[in-house]
Structures are given as structure tokens and as C-alpha cells.
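Down below is the structure, laid out as C-alpha cells.
Excluded from the complex is one protein chain; the other protein chains are retained at their positions.
Think of it as A and B in the order they're written, each chain with its own count starting at 1.
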Amino acid sequence: MSRQIVMPFGPQHPVLPEPIHLDLVLEDETVVDAIPSIGYIHRGLETLVTKREFPEYVYIAERTCGICSFIHGMTYCQGIEQVMDLEVPPRAHYLRTIWSEYSRIHSHLLWLGLFADSMGFENLFMNSWRLREFVLDVLEETTGGRVIQGSCKVGGVRRDISNGKLTAMAADLAGFEQKLSDLADVFLHDDSVKSRLVGVGNLSKTDAYDTGAVGPTGRGSGVAIDMRMTGYAAYGDLGFEPVVEKGGDCYARCAVRVRELFSSVEIIRMAIERIPDGEIEVKVKGNPEGEYFSRAEQPRGELVHYVKGDGTKHLVRSRIRTPTLTNVPPLVKMLQGCELADVPVIVLSIDPCIGCMER
Amino acid sequence: MKIEEQTTTEIEVANLIGKVQAYRSGGYRLVQVTCSKVGDLFEINYSFEKDLRFENVRIIIDPDTEVPSISGMYWGAFVYENEMHDLFGVQVKGMNVDFHGNFIRTAVPYPFRTQVFKGEGPCHDRS
Partner (left out) sequence: MTYLTRSPWILHYDASSCNGCDIEVLACLTPLYDVERFGILNTGNPKHSDIFVVTGGVNEQNREVIKNIYEQIPDPKVVVAVGICATSGGVFRECYNIMGGIDRIIPVDVYVPGCAARPESIIDGIVKALGILEEKRARMRQPDTGKKATGGETV
């Protein structure tokens, strides 16, 4: 048997936009075990909940992560609304759904670009990010912010989108979808992409379920868990079917995200078609007392915001369980037995968001 | 309108392993483990889910009580248990992957046990 060596991977590595550290136990070129350690960008923002009033904390919640900021804000607001029994107007629910899905498309395109970069496919990286700018333009036109939107508030949303603008957005989606299919074609059918992804980083369905894989990481292994099935925001009205692939390798996880781009476009289209007129917020009176585990589907998987209030302006506890934290154990499983050269691709295949994970 | 029903059962620390084992055999998925400081006590929530049914088990402990690890049943629980140890200083016995306090490296030990803040007052008043 050959000798085992431990190789550090990260915190600074060319493929990692953010710092995470892995100790890889190697036998020749094969990874036997991987031990993760985090803490490079830990801020401790959950403690701020005792410093900020609960409506103000939305801004902190949004800044947990700059990529899925809208969904973080929304999940937190949803938690408070559930505790306080607030009835959010339907139009606000639809607007939240629309913005969530645009955020998902932006996040998936961002990930596809970084993933292409990790495979050494620079051209595809640039093309994904060029398409992403279309989504950012829509977000900026409707909320005022490119990456941090700040448009969600406890009791509803901060601003409305006029029906004229909504119609224009729906019309623009057709051209966008065409460009998406061109991009999807390369990710799903290109030989050089396939040769890097198929059969790499396998995760069986049982392992995925047992280790708690969520989001595309779980769905790529056939675990049909998607929080949108709980019907929060307007997903209950719109009807929703999760995208599932059975391969369990990097290719399957990539395929889930590529197919989700189209399902998100479809959801936006439906939401714009059915959005009711009316108020966009309710007045918030009193303080939250009670607790709730607010769950939503982030681009990376199931997000849990636990909020606990004691009837004062300041919450007792806010706990943000992000999908990346849950996807770390599955990642360790995937890395066991892979080749060293495939490590960057496998690490990226769970779409790690370290800013989220460490909070 | 409630999005989903969430049940919470409060149990004794001694019954934790048995309860979690029941969830494991029932095919439940571990959603998360959270520790919260409520007054002088720690509340630890273990959440499980199966087919969108969300159930929550709670133990309330003294900060110095040792808690048994559930990582024998849920392999991935080590991330939560290490986090709980690093942020709250909860002693967890028998973790499958024990980082010995190096999972999340913080400036102050166990920052959530006694919360400290930098600076008081508005931003422009920064020291």
C-alpha cells in the first residue's frame, strides 16, 4: 500500500472565489478522505439580532449573502410574518416569487460560469456571465439594486412593479430563453464538458439522503426535495414540480441547474400572467412573540431561518442554516475516492457559498 | 395562513438518542440542529423532515451539561455539533468528526455564550 500524505487545499485557490480550507488525505493521486474547516469569513452576524429591531434586521439577513440576498431577506420576513400571523397580500407574494426566480436564474448563471471556469472553459464562463447581466438589469430596473435588492420587508414588499413593466418583462423572456438554450446546449451536449463531468464525484441516492444533501446537490442524486413544494409565497398557487436527475455525478448536478433555469423562466412567466392587483404590504403592529422555522428554496438548496421572539422589538435568536453548511457532509462523501485533479470541479459542483455558510 | 404545520416536542436529554433513533428508523431527514440561549439556559432544537412533514425535538440544558452526539445515526450532523461547540461551548460527546474547536475559528471563544459587541451608538460615533 502506498504512503498517505495530507495536502491542504485552500483557503486561497485559483478556482475558489471564496476561502474554504480542505485537508485532503491522498494515496498517490487518489483522495482517500477530506476534512473541511471554515471560519475565514465568519462575521457572527446572528448576534446582531439583539442589537437591531426586528424590521431592521431584514437588511442584515439580506447581507448574509450577496448572491441569494433576496431569498434570505424574504425567508426572514416570512418567518416573522408566520410568528405574528400577518396576512401578506397576494400581489406581494407574487412579486416575491418573481424576484426569487430572477435571483435563482442569476445565481445559476453565475455558478455555471464559475463551473465552466473550473473546467478551464473560459469562453463558456464569459458567455454565462454575459447572459447574467440581462437578469441583473431586470433586478435593477425593478428594485434599484443589482445584487442587494432590499425590496422585501416584514409584511410585504417595498415597491410594486407596474403592469406595463411586467408585460414588457414577460415579452423579453422569449429572447432570453433562446439564448439560454444555446448556452444549455453546450453544458449538456458538448463532448469536452461531458468528459470532465460524467462519472465524476458520485453521490448515491441513499448517501445523499442520509448525509442531508439539499437543493441541486440532492436533486442531482434523485432526492426530490425542494422547499418550493411547501407552497410558500405564490408557489402554492402556481403549482410546482421539482427538477430531478438520477445520475448523482457532477454532470447530473449541472443538468439540474441548467434545467432549473428554464423552469424558473416558466414560473416567472406564469406569475406575471396571473399576478392579482391590490395592495403590496400590510401594516405591522406589535412585536413578534413565538418561534418559527421559516424554510425556503435558495438556488443552493433548502434555507432555514429560525426566528424566536419574546414580545420585544429585539428577537431572542435568529439562526440561519444555509444550504452550503448542509452540503458539506455530502461533499466529503463525493471527494472520497476521486482523483486530485477533479477536486476543484467536485467542490464547485455543490455550488459552495462560503459567505452564506459562515455568516 | 400557516405555510406548514410545525410540531415541537420537548424531551429529556436522556431520551434524546432513543428519540433520534426512532426518526432515523422512520426514514426522516435531519434538517438542522440549532442551539439558542434563552435566559441562562440553552435550548437545542433537532429538526427532522419526511415528505414535507416538519417535526422538531427540543432539549433544554444547563450550559455545562454534556450532550450526546447524534452523528452515529446522522453522519452529517457533525457540522452542526461542531458549530454548536464552537459558538456556544456546548460539550458534545462522541462526535464522529471532532474538530476540537477548530471548525469555526472565532476571535473570542464561544461568542454566543456571552454576547459581546464592538462599539455602541450610531455608526459615525465609531471609536
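In the analysis below, a residue touches a chain if its C-beta (ideal position, glycine included) is under 8 Å from a C-beta of that chain, and two chains touch if they have at least 3 such contacts.
Every value quoted in this text rests on a predicted model; they were computed, and no experiment measured them.
*Asks:* Considering the whole complex, which of A:Val25, A:Leu48 or A:Ala170 touches the chain not shown?
*Replies:* Of the candidates A:Val25, A:Leu48 or A:Ala170, A:Leu48 is in touch with the missing chain.
*Asks:* Out of A:Leu22, A:Ile60, A:Ile105 or A:Met119, point to the residue that touches the absent chain in the complete complex.
*Replies:* With A:Leu22, A:Ile60, A:Ile105 or A:Met119 as choices, the missing chain is touched by A:Ile60.
*Asks:* Write the list of chain A residues that the hidden chain touches.
*Replies:* 11-12, 14, 17-19, 39-45, 47-48, 51, 59-60, 63-67, 69, 110, 113, 125-127, 129-130, 133, 136, 145-148, 353, 355-356
*Asks:* Applying the definition given at the start, please give the residues of chain B touching the unseen chain.
*Replies:* Within chain B, the residues touching the omitted chain are 105-108, 111, 115-119, 123, 126.
In this section, only the chains that are shown with their structure count from here on.
*Asks:* Could you work out how far the Cα centre of chain A sits from that of chain B, in whole Å?
*Replies:* 23
*Asks:* Considering only the defined contacts, which chain A positions touch chain B in the complex?
*Replies:* Against chain B, the touching part of chain A is residues 35, 37-39, 42, 44, 46-47, 50-51, 78, 82, 87, 209-212, 225, 229-232, 292-295, 302, 304, 306, 308, 316-317, 319, 321, 325-326, 328-330, 358.
*Asks:* What residues of chain B sit close enough to touch chain A in their complex?
*Replies:* So the residues of chain B in touch with chain A come to 1-4, 6, 29-32, 34, 36-38, 45, 47, 52, 54, 56, 74-76, 78-80, 83, 97, 99, 102-106, 111-112, 115, 117.
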